[in-house]
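With one protein chain withheld, the remaining protein chains of the complex are depicted in position.
Showing subunit A:
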Amino acid sequence: MTAIQNPRSGQLGSGKIAPQYKRSGGSKGNFEMLAWLFMRLSGVVLVVLIFGHLFVNLLVGEGIHAIDFGFVAGKWADPFWQFWDLAMLWLAMLHGTNGVRTIINDYAEKDATRFWLKVVLYAASAVIVILGTLVIFTFNPCPVVDGVQLPGGFCPAP
(Lines give C-alpha, C1' and ligand atoms only; values in the text may rest on other atoms or scores of the structure.)
Protein backbone atom coordinates (compact mmCIF):
# COMPACT_ATOMS: atom_id res chain seq x y z
CA MET A 1 0.00 0.00 0.00
CA THR A 2 1.31 3.40 -0.84
CA ALA A 3 1.11 5.87 1.93
CA ILE A 4 0.27 9.39 0.95
CA GLN A 5 2.99 11.67 2.19
CA ASN A 6 2.47 14.80 4.14
CA PRO A 7 2.85 17.86 1.97
CA ARG A 8 6.44 19.03 2.00
CA SER A 9 5.48 22.59 1.32
CA GLY A 10 6.67 25.33 3.57
CA GLN A 11 4.76 27.73 5.72
CA LEU A 12 2.22 30.16 4.44
CA GLY A 13 3.86 33.28 3.18
CA SER A 14 7.18 31.52 2.56
CA GLY A 15 6.62 31.71 -1.18
CA LYS A 16 6.46 27.93 -1.54
CA ILE A 17 2.70 27.66 -1.89
CA ALA A 18 1.16 29.10 -5.02
CA PRO A 19 -1.18 31.94 -4.00
CA GLN A 20 -4.31 30.32 -5.38
CA TYR A 21 -3.95 27.39 -2.96
CA LYS A 22 -3.76 29.50 0.15
CA ARG A 23 -6.91 29.45 2.21
CA SER A 24 -5.99 32.46 4.32
CA GLY A 25 -5.88 35.88 2.84
CA GLY A 26 -2.21 36.33 3.51
CA SER A 27 -0.57 39.63 4.23
CA LYS A 28 1.27 39.95 0.94
CA GLY A 29 -1.63 41.70 -0.74
CA ASN A 30 -1.33 41.53 -4.47
CA PHE A 31 2.46 41.59 -4.52
CA GLU A 32 2.70 38.42 -6.59
CA MET A 33 0.29 39.83 -9.15
CA LEU A 34 2.29 43.03 -9.42
CA ALA A 35 5.48 41.00 -9.77
CA TRP A 36 3.88 38.96 -12.55
CA LEU A 37 2.83 42.14 -14.33
CA PHE A 38 6.24 43.74 -13.82
CA MET A 39 7.98 40.74 -15.45
CA ARG A 40 5.92 41.32 -18.59
CA LEU A 41 6.14 45.11 -18.74
CA SER A 42 9.86 45.19 -18.02
CA GLY A 43 10.37 42.39 -20.56
CA VAL A 44 8.93 44.48 -23.40
CA VAL A 45 11.07 47.50 -22.51
CA LEU A 46 14.18 45.36 -22.03
CA VAL A 47 13.94 43.98 -25.57
CA VAL A 48 14.41 47.53 -26.91
CA LEU A 49 17.08 48.52 -24.38
CA ILE A 50 19.17 45.35 -24.72
CA PHE A 51 18.96 44.99 -28.48
CA GLY A 52 19.90 48.65 -28.82
CA HIS A 53 22.79 48.17 -26.37
CA LEU A 54 24.18 45.17 -28.27
CA PHE A 55 23.75 46.87 -31.62
CA VAL A 56 25.51 50.10 -30.70
CA ASN A 57 28.31 48.46 -28.70
CA LEU A 58 29.11 45.40 -30.79
CA LEU A 59 27.77 45.69 -34.32
CA VAL A 60 28.37 49.29 -35.41
CA GLY A 61 31.71 50.51 -36.73
CA GLU A 62 34.62 48.48 -35.46
CA GLY A 63 32.43 46.60 -33.00
CA ILE A 64 34.23 45.19 -30.00
CA HIS A 65 37.60 46.66 -31.04
CA ALA A 66 36.24 50.13 -30.39
CA ILE A 67 35.43 49.42 -26.76
CA ASP A 68 37.83 51.00 -24.30
CA PHE A 69 37.74 53.69 -21.64
CA GLY A 70 37.21 56.43 -24.21
CA PHE A 71 34.25 54.59 -25.71
CA VAL A 72 32.44 54.37 -22.39
CA ALA A 73 33.41 57.94 -21.49
CA GLY A 74 32.04 59.18 -24.80
CA LYS A 75 28.72 57.45 -24.21
CA TRP A 76 28.29 58.62 -20.63
CA ALA A 77 29.19 62.20 -21.48
CA ASP A 78 25.69 62.14 -23.02
CA PRO A 79 22.67 62.13 -20.66
CA PHE A 80 20.78 60.08 -23.24
CA TRP A 81 23.07 57.07 -22.76
CA GLN A 82 23.32 57.65 -19.03
CA PHE A 83 19.57 57.34 -18.85
CA TRP A 84 19.47 54.38 -21.24
CA ASP A 85 22.01 52.43 -19.23
CA LEU A 86 20.42 53.38 -15.92
CA ALA A 87 17.00 52.16 -17.07
CA MET A 88 18.57 48.97 -18.41
CA LEU A 89 20.44 48.36 -15.16
CA TRP A 90 17.41 48.80 -12.94
CA LEU A 91 14.91 46.96 -15.10
CA ALA A 92 17.20 44.03 -15.87
CA MET A 93 18.29 43.66 -12.25
CA LEU A 94 14.75 43.81 -10.87
CA HIS A 95 13.50 41.47 -13.59
CA GLY A 96 16.37 39.04 -13.10
CA THR A 97 16.19 39.15 -9.31
CA ASN A 98 12.47 38.49 -9.34
CA GLY A 99 12.97 35.66 -11.85
CA VAL A 100 15.63 34.00 -9.70
CA ARG A 101 13.38 34.48 -6.64
CA THR A 102 10.70 32.45 -8.45
CA ILE A 103 13.22 29.75 -9.25
CA ILE A 104 14.41 29.58 -5.62
CA ASN A 105 10.79 29.24 -4.50
CA ASP A 106 10.33 26.41 -6.97
CA TYR A 107 13.35 24.29 -6.14
CA ALA A 108 14.56 24.99 -2.60
CA GLU A 109 12.49 22.69 -0.41
CA LYS A 110 13.49 23.69 3.11
CA ASP A 111 12.20 26.95 4.54
CA ALA A 112 15.60 27.85 5.93
CA THR A 113 17.40 27.13 2.66
CA ARG A 114 14.93 29.24 0.75
CA PHE A 115 15.26 32.07 3.22
CA TRP A 116 19.05 32.20 3.08
CA LEU A 117 19.24 31.83 -0.68
CA LYS A 118 16.95 34.84 -0.98
CA VAL A 119 18.99 36.84 1.52
CA VAL A 120 22.09 36.22 -0.60
CA LEU A 121 20.18 37.03 -3.79
CA TYR A 122 18.78 40.34 -2.49
CA ALA A 123 22.09 41.39 -1.00
CA ALA A 124 23.96 40.69 -4.24
CA SER A 125 21.33 42.49 -6.31
CA ALA A 126 21.30 45.52 -4.03
CA VAL A 127 25.10 45.82 -4.20
CA ILE A 128 25.11 45.60 -7.99
CA VAL A 129 22.26 48.10 -8.51
CA ILE A 130 23.76 50.65 -6.11
CA LEU A 131 27.27 50.21 -7.49
CA GLY A 132 26.08 50.48 -11.10
CA THR A 133 23.99 53.58 -10.37
CA LEU A 134 26.85 55.31 -8.58
CA VAL A 135 29.25 54.50 -11.39
CA ILE A 136 26.93 55.96 -14.04
CA PHE A 137 26.47 59.22 -12.13
CA THR A 138 29.79 59.84 -10.40
CA PHE A 139 31.87 58.88 -13.40
CA ASN A 140 34.20 61.55 -14.78
CA PRO A 141 34.59 61.13 -18.53
CA CYS A 142 37.52 63.57 -18.67
CA PRO A 143 40.05 62.42 -16.09
CA VAL A 144 43.45 64.01 -15.88
CA VAL A 145 46.06 61.26 -15.81
CA ASP A 146 49.55 62.29 -14.66
CA GLY A 147 48.65 65.91 -15.26
CA VAL A 148 47.61 65.21 -18.83
CA GLN A 149 44.04 65.57 -20.04
CA LEU A 150 42.91 62.45 -21.90
CA PRO A 151 41.98 63.19 -25.48
CA GLY A 152 38.33 62.96 -26.47
CA GLY A 153 36.09 65.18 -28.55
CA PHE A 154 33.56 65.32 -25.73
CA CYS A 155 36.00 66.84 -23.22
CA PRO A 156 36.32 70.59 -22.73
CA ALA A 157 39.71 71.95 -23.75
CA PRO A 158 42.03 71.95 -20.74
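Convention: a contact is a pair of C-beta atoms (placed from the backbone, for glycine too) under 8 Å apart; a residue touches a chain by one contact, two chains touch by 3 or more; residues count from 1.
By our rule, contacts and distances are computed from a predicted model.
Visitor: Just go with whichever of "Cytochrome c oxidase subunit 1", "Urea transport system ATP-binding protein", "Amino acid ABC transporter ATPase" or "Succinate dehydrogenase subunit C" UniProt uses as the name of the absent chain.
Guide: Spelling it out: the chain absent from the display is recorded in UniProt as "Succinate dehydrogenase subunit C".
Visitor: Kindly state which of the options A:Met33, A:Ile103 or A:Val119 is in contact with the chain not pictured.
Guide: Reading the full complex, the residue touching the unseen chain is A:Ile103.
Visitor: Touch as defined at the start, partner being the missing chain; which of A:Ile4, A:Leu59 or A:Ala112 qualifies?
Guide: Final answer for the missing-chain contact: A:Leu59.
Visitor: Could you please point out the subunit A residues that touch the chain left off the display?
Guide: Counting only subunit A, the missing chain is touched by 40, 43-44, 46-47, 50-51, 54, 58-59, 62-65, 67-70, 72-73, 89, 92-93, 96-97, 99-100, 103, 124, 128, 131-132, 134-135, 138-139, 143, 145, 150.
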